[in-house]
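First comes the structure, then the notes that go with it.
Every protein chain but one is kept in place in this view of the complex.
This part shows chain A:
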């Protein structure tokens, strides 16, 4: 990992604070609409389905790989050059939303659609922990 690895701008979106605080404690949370009960990810100020107010609920941390890519040339984000090849994926959570993440603890070529995965947490700075996923 290099020092210039991009980090989330925690101070900019106050409505997302609970997501990052939870990750810091090793918990995965997603937003749920108080009006229509739709769950959503990524964090937004209001429900993307109906515009209602949102609250946070604990996610099981279980899901399956919906789509993935094996990164071989870090063209846009050179900070990851020492980590290739690695796998980015949208994981479909049991709660419904798809979450963009990284699949870890496996050979990149073994990842396929539908692969059952579970959340794991990777600390990348003093204040930031990322929810990544590993095969289960």
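One rule holds in what follows: a contact is a pair of C-beta atoms (placed from the backbone, for glycine too) under 8 Å apart; a residue touches a chain by one contact, two chains touch by 3 or more; residues count from 1.
Assume contacts and distances are computed from a predicted model.
Visitor: Which one, "Thiolase C-terminal domain-containing protein", "Nickel import system ATP-binding protein NikD", "Aldo/keto reductase" or "glycerol-3-phosphate dehydrogenase", is the UniProt name for the chain you do not see?
Guide: "Thiolase C-terminal domain-containing protein"
Visitor: For chain A, which residues touch the unseen chain?
Guide: Within chain A, the residues that touch the unshown chain are 5-9, 12-13, 16, 38, 40, 42, 48-49, 66-78, 80, 83, 86, 88-90, 96-98, 100-102, 113, 124, 128, 130, 132.
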